[in-house]
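One protein chain omitted, others in place.
== subunit A ==
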Amino acid sequence: MRISQGAPGAKVLAFGGYQPAEIVTNDALSKRIDTSDDWIRTRVGIQERRIAGPNESEIDLAVQAGGKALAASGLSSADIDLVIVATCTLEAQIPNAAGRVAHRLGIQAPGAFDVNAACAGFCYALAAASDAIRAGSATNVLVVGSEKLSQWVDWDDRATAVIFADGAGAAVVGPSDTPGIGPVAWGSAGDKADVVAIQDRRSFLYQEGQSVFRWATTALHPVAALACERAGVDPAELAAFVPHQANLRIVESIARKLGADNAVVARDIVLAGNTSAASIPLALSRMIERGEVPSGGLALLLGFGAGLTYASQVIEIP
């Protein structure tokens, strides 16, 4: 028996992001539930979020973001041989999202699987893509984070309705002679599985806000620091820090504790809300589009969420 030979490294060739058209402002939410623009801005940091329409599925969102990333990468659909979709909000679990997304993008017969690591999903999927390229299991990989959280949120529950939103982000990952995706630092805390959960198929998403906040502001900066250490990168060398956009106060707390003093810190939650597995590629694609981060600079990604799960890696910005 032989084993496959992979590329020396892997790198992100391009990102793409997509948000649905309908904007929901804080004022619109305060007409329905007991909240206010000021309350949401100070506790969570969100100004507005986007919600997909009834005929727009998480597959549609993924196709939009994936198509943009593919176009920006310079590759064609024929070059992609693996598609990974990170999502935790599928309307139905069978079939998976990856096969349908690949088909809609004209990608012929790729390997196709979904990853459920909730808000950490994109970083898990990116690590799997990088490893597949380095092991020789794939040549070019389309990685998508796509979520339609609106279909799992109780719009009368002010603890969650003000936070979650819909969106998608994608990356095309290809082979590289030099390292473009650093080693992943990942893990989980299954003892805290109950703090973010959908109890059964008739239930809405539930979150114990204070417990999640405590965990996120105390347990995660060491994970981010470990990802830097494994990549041999000093946090001060980072050009960008792109943590999952859960809550602006969590983002700022982790950034402060990490000491990424020269990094542009993603604050995409302000305009996107919390889009779970989509938030990191959505944020980074917008930062690249706006020219806020330098091509070739180093970005630290940090995903964390239900499970509880977490994953972090340093990447080179395409």
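The definition used in the following text is that a contact is a pair of C-beta atoms (placed from the backbone, for glycine too) under 8 Å apart; a residue touches a chain by one contact, two chains touch by 3 or more; residues count from 1.
The criterion applied here is as follows: contacts and distances are computed from a predicted model.
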{"item": "Protein name, per the UniProt record, of whichever chain is missing from view (\"Cytochrome bc1 complex cytochrome b subunit\", \"Fe-S cluster assembly protein SufD\", \"Acyl carrier protein\" or \"Small ribosomal subunit protein bS18\")", "value": "\"Acyl carrier protein\""}
{"item": "Touching the absent chain when the full complex is considered, from A:T42, A:Q199 or A:S295", "value": "A:T42"}
{"item": "Residue of A:S36, A:Q199 or A:T218 touching the missing chain in the full complex", "value": "A:T218"}
{"item": "Footprint left on subunit A by the chain that the document does not show", "value": "42-43, 208-211, 213-214, 217-218, 249, 253"}
